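Missing here: one protein chain of the complex. Every other protein chain is in place.
Note that the chains are named A and B in the order they appear, and that numbering of residues resets to 1 at the start of each chain.
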Amino acid sequence: MAASEIHGHGQHAGMWVFPDATVISQDISAKTRSMPKPFTIALAVTGILFILGVVGFVARAADSGFDEIAPWGYYMAMFSMVFMVTSAAPLAAVAFRFTKSHWRRPLSRVSELFSIIGILNVAMFIPLMLVLPSLDNPAGVVEGQLELRRTIWIEGPIGAPLAWDFLGVLFLALTSMAILWVSAMPDMAESRDTATGFRGWVYRRLSSNWYGTKRQWNAQKAGLALLGAFYFMIMIFVHFEISSDYAQSLIPGWKDSIFPVIYSVTSIQMALGAILITMFIMRRWGGYEGYYGKAPFWSASKVLLGVTLLWIYHLFAFFITFWYGRMEVEQNIIKYLITDTYAIVFLVNLVFTFVAPFVILIWNPVRRSAWGPSLAGLLALIGGLAFNIRIFVGSANAAPGAKLYDSFMEHVPAPVYPDVWDVFMVIGGISAAIFIYLAASKLLPLLSLWEVKEGTMYQKWGKLFRGEYLILAKPE
Amino acid sequence: MQEGTPLQSRQINAELLRTILNSPKWFWIAISILGLIVLFAMAAAGIMINKGMGVTGLNRPVMWGFFITNFVFWIGISHAGVMLSAILRLSKAEWRRPATRAAEILTVFSLMTAMMMPLIHTGRPWRLVYWIYTLPFVPYDYARGIWPNVRSPLVWDPSAVYTYLTSSILFVIIALVPDFAVLRDRTTGMSNRIYGMLAMGWQGNPRQWKLQIIAGVLLSALILPVFVSVHSIVSWDFGMAVSVKSWHSTIFAPYFVVGAVHSGVSAVAFVLIILRYIYGWQNYIRHEHIDALGRLLIVVATGWFYFLVMEIIFGIYGREADEIAVRSLQFTVNPWAIWMLIFVVITYFLPVAIWLSKTGRRNLWIMSFACISVNIGMWLERFLIIVPGLARKQLLTFDWYTYRPSAIEWILVGGTFAMVSMLMLFIARVVPLIPLYDIKEAEILRTSIKIGRVSVPATFRED
Partner (left out) sequence: MANRPILGLFEKADDAADAGDALKSAGVDQKDYDFLTDAPYPEGAFGERHESHRLYIFPFVGALIGLTVGVMLTSMTQMAYPLVQGGKPILALPPMAVVTYESTMLTAIIFTIIGIIFESRLPSFKKGLYDTRITEGYIGVLVNVEEDQLNQTQTLLTQAGAIDVVRQSGGSAA
């Protein structure tokens, strides 16, 4: 256990925790090395479920092949679920490093480590490339149909949409891993001589030139800022691609300029939720309470509340425009995605993404705890799963066959329920992501050591007349 | 982040109340000139009311022109106030301190100005009374055979704007109470009595201060959702209708809000630069503050640009004839295409290029130029959304026409700028535009942490 000082009065007790810089490295590296029983069990369970997912995938492929997109709706939803969480998660580290918020320090590695799952995203995206129907109408020019279905690629530049989508997902994964690498370099260098086995090998390979000179620190700082800005832009772009090519463009007549924004907002909300849950688990059972104070929960919860409100705002902007428009296609899309076909899924989505987190997060005492924001985060993840099912199962089954090239959706299709392989794939895919994260947490510590150590220099407790307060310094 | 020198309470009072306790000669000259412009604009409005709407350039199908553009523009400017003071208060940004009050007051005046525009636009504003009310508090009158649409989004507009206006005024007044007390203690006679009334017997005990601080945060949190709703609803004046295809876009609400923040924050930065110049507040509105606004603006501008791109892409995405007609007018037909190009350059590329360099952000002349450029661009943006959309309103192409503003419209639009400037100058004579206690609090909380050989500026924080 790290020697830690717990400060703060009354409701602020345990808000800020300054770990002791001298023991932090040893303690954290011991935690990273150790394999407690619950951890082993979690690893085994998610591993088995991962295999189950692969079984489901193989069975689905054998069953339906890759010619039609309709049977792959749940797979798409699962991919998007994992993709949304992992693509936005590193953003937390990037964004709050950019705003120079001290409270982010314990949180940033937890958030960056999600980058590793980028590998899984790229792998899982490949089958989706096979199932996406072509932009050109195979039947050619047909009365009442479009020759080229609606797409964000307008007339379609070379390789659109698949090559661009794949490049997007790939670049996103590579950039996020570059961020992780640059950010973890000082930490890896610290224990490259003491770590053994695979971990030691990795540390030595990836941090061989790091000695912590002033020049290196400056380069690292600038590098992280640049990569972060770059990452943010790619992420927004890839969200735009996926949400358009795999959702909007597959429902004839759905023209909704706000949908890419809703997709990004949902993604950020879910990612923040996942980060908070990870931190909560590590704090409660992983022995990290000496490092994760309540401050990151308290501050992240404000952001989570903001994103939750943004979500309902964007959804309402979409709904009210379509409701007032009252064109047949608009009414059909509202019926399909909101009020009729997927009404129950929508309700789950609404309650778990907005209502419940909102009710939890407006209470200050709840947001000052560790469990409150984490619970809201968990609910947001459930809501996010419902969101993905509603959108992606919906889009895969909206217009079977040639109907895809109709200029609008004339009839509201019936809902599609998952079969056993779908269930396997959804559970398996999510477990795979957890499995990879767990494994990665044994490779890299769940605490950005250099950032936390840097933080202890800029914050201290000080007296002002009769009271004792936190002093925060902001370096330029 | 803090670069200034420590200030004493007495010095803060003297410097920030200078505008109130004694007024320089130029003040009355400036007020008279601006007042004349406003009078001139009022005369133009009088002519328009007397002769009818025929004196404007409005004609079928473009029935919304300069007035509505100007309405949206001023609503946009009003978004700076609360956005800046609320978000920065909530995030406890130290650099907010000198900017909040000026921003909030700008909100109030630009909202008032904005609300005048639709009234003028109606041509016979007094008739509004019997559109809306028969008896006091009984809305809508069907008896006269007017049949108003009770589900119309146009009803939302006044409800949102007046909510925002009322809240902003109350917000400003509550935050002014401690400063009124300072003024009460420094004035005599009639003004002493007025400030005394406004200060409500403020003493400055810990309880009052505690509530004042909580009030700032709590009201910020409450006004923030209102501020978002206001411009969303303005956008829905356009977005709800299907008859103008290019307006019927789901992204309109956030697109308008971010655009409003973009123009509003630029306007606040410009106002702060002017205040610094005319009142000599170099100690309060420092380069670091303008720099921080510049950095914030890079983020806001880029967010806005993303929404702009989404709006355009999904405009073309549908490939519907009536929408394509509008887009091709905007992008391929001169002078619209040229205006479009100018608009994108002066609203995004030019100012962001300036803000990306530290020299640009720290040079007040360049910064003023960038902020003005953004505001001209944002005015153009609204114009380029409204007019081309209407000019290509329907598929019946015989009715496609264009719009040319008349002199009356130019004068009225010019008049609104003079009016807001005049009101800002006037209010600076009555209340301090920089909150005294906020600056004093910063001085109390200011400290530093020594790391090795450097001393890093720091602040005491309560949580």
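Keep this in mind: a contact is a pair of C-beta atoms (placed from the backbone, for glycine too) under 8 Å apart; a residue touches a chain by one contact, two chains touch by 3 or more.
Remember, it's a predicted structure, so these values are computed and weren't measured experimentally.
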| item | value |
| --- | --- |
| Full-complex contact with the absent chain, from B:222, B:338, B:407 or B:430 | B:222 |
| Of B:192, B:283 or B:448, the one touching the omitted chain in the full complex | B:192 |
| Option from B:122, B:163 or B:402 whose C-beta touches the chain left out | B:163 |
| Option from B:24, B:201 or B:280 whose C-beta touches the chain left out | B:201 |
| Where the unshown chain meets subunit B, residue by residue | 8-10, 13, 139-140, 142, 147, 149-151, 153, 155-156, 159-160, 163, 166-167, 170-171, 174, 177-178, 181-182, 184-186, 188, 192, 196, 200-215, 218-219, 222-223, 225-226, 229, 233, 236, 436-437, 440-441, 443-445, 460, 462 |
| Absent chain, residues of subunit A that touch it | 9, 316, 319-320, 323-324, 326, 364, 464-467, 469 |
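Just so we're on the same page, only the chains that are shown with their structure count from here on.
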| item | value |
| --- | --- |
| Between subunit B and subunit A, distance of the C-alpha-averaged centres to the nearest whole Å | 35 |
| Complex contacts: residues of subunit B adjacent to subunit A | 1, 90, 94, 153, 225, 228, 232, 236, 239-242, 248-254, 306-307, 310-311, 313-319, 444-445, 447-449, 451, 456-463 |
| Residues on subunit A engaged by subunit B in the complex (per definition of touch) | 8, 12, 15, 146, 150-152, 154, 236, 240, 255-261, 298, 302, 309, 313-314, 317-318, 320-322, 324-327, 457-460, 462, 464, 469-476 |
